[in-house]
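Notes for the one structure printed next.
Here is subunit A:
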Amino acid sequence: MKKIRLILFGVFTLCCLIAWSMPTFAKEKTVAFLSLSDFTGPIAGLAVDIEKACEDYFTYINENGGVDGVKIRYIPIDTRYDVARAISGYKRYRKTNKLLVANAVSTPIGKALEPLFNRDKLVWLVAADGEFVAHPKRGFLWGNCYQDGFSAALDWMAADWKSKGNSGMPTVGYMGWDSAYGRELLRGGKEYAEKIGVNLLKPEYFPTGTMDHSTYLTRLKNANYIWVGGIDPNPTNVIRDAHRLGMTKTIQFVCGYWGPAQYLGVRLHNKALQGTVVTVFTIRGTDAQKHPLIKKMWLKYRKKPINELPGPYGIGLGWALHFEAALRIALKDVGYKKLDGEAMFQAYQKLGGRDITQGIQGICTYGPNERRASKVVRFYQVKGKELVPISGWVKAPDSISLHKF
Partner candidate 1 sequence: MVDFMQFAINGILVGGLYALVGVSIVLVFKATQVVSLAHGQLLAFGALFFWIFLDQLNFPVWVALLGTISLAALMGFITERFTIRPLIGESLFTAFLMTFSVFMFLDGFFQLYLSGQSRAYSPFLPEGTFNLSGVIISKGLLSSFTIAMLIFAALFAFFKFTRTGLQMRATSENHILAQSAGIGVKKVFTLIWIISSAVVAIGGIACANVMDIHYPLPYIGIKGLIVAMFGGLESIGGALLAGILLGLIENLSSGYLDGPLGGGVKDAAAYVILLLILIVKPYGLFGLKKIERI
Partner candidate 2 sequence: MLNIENVEVIYSDVILVLKGVSLNVPAGKIISLLGANGAGKTTTLKAISGLLHTELGQVTDGSITFDGKPIHKLGPEEIVRKGIVQVLEGRPTFEQLTTEENLLVGASSLKDKSNIKSDLDRIYGYFPRLKELRKRISGYLSGGEKQMQVIGRALMAHPQLMLLDEPSLGLSPLMVDQIFEIIETINVNEKTSMLLVEQNAMVALSISHHGFVMENGRIVMEDTSVSLMQNEDIKEFYLGLSSGGARKNYRDVKHYRRRKRWLA
């Protein structure tokens, strides 16, 4: 017994030493991309796929000699959606050689780390919170912001309502997580609904682990359209419950970019999801499967059939492509030696007006006072077993200016 204890203690100390003395891998010219993401927590369902895409593209770049000879070091950290862990993780890696960009997957983490990122003069990426657009600092959004997507969907609903021969404006219900993210969409989205005259019902917020959503749905039964927030498979389950209640026949369900993904919700509960519309800032479904870069990355590094492509894979490629483009600009401007977060920040601001993502997202709009990667969205609908496009790139209305942040 004593011996076992001693051995265990030894192993533990050894592990500690290894982890602490972990070298910073300063071999060749490298730059680092830090991703504080959730691999084992509530948003792992989609975050993992996105991170995989990012990792794949960086591997691809490194295998082909890097960006002008500079290799990219990708550091993923599992935060488990916990702010303290994220901060700890960031501080551990903040002195990494040429750390240029940190990515914060989760609204609270982004907010908590904002002052640190700003002080360290880093570029940081964050999901889609309007606050960062309203008060632009050094943070850049992955795509457009949540409320813009919601407003674009409201526009789509109004048009769809008219095209079906109805007069006036539709009644819209809103369902979301009972969290900061769930409420973010209405900070601006609500004002936009008032502006265009859509009748927005009282929003419903549900806890993340809810088994039965019928109470929320029942209260929205008079709506013509229902927007379902939350991260897949949550929206899928909501719509499935609605399907059980027979609501999918009369009500059109619309989701955001965290909504039903091709290989997740759509495949698992295909019948219930028929006709559901998804609003995204990247290409999805059949479009994504046809896209040459996505296809290449997926087949090369994941080695699975293309029809198993997870929906949000394109988002991660978006991060990587933006990073690559900005790195090229920064290297040209200041060279590797002087490369730092500030140079990268300037480079990111110069990305606007170009098609960086090869059509995965719309034309880039990053600029000195603009933090949205693009201002366009695309609508997809579940038809049969596929997620098919029902529109081209549509300009999303700017609803940030309507809300007082």
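If you want to know what made the cut, all candidates are chains of the complex that A comes from, given by their letters.
Keep this in mind: a contact is a pair of C-beta atoms (placed from the backbone, for glycine too) under 8 Å apart; a residue touches a chain by one contact, two chains touch by 3 or more; residues count from 1.
All values reported here derive from a predicted model rather than from experimental measurement.
Asks: Identify which of the numbered candidates 1 or 2 touches subunit A in this complex.
Replies: My answer, from the options 1 or 2, is 1.
Asks: Mind pulling up the subunit A residues that touch candidate 1 in the complex?
Replies: 39-42, 44-49, 178, 202-212, 214-216, 218-219, 232-233, 236-237, 244-246, 263-264, 268-269, 310
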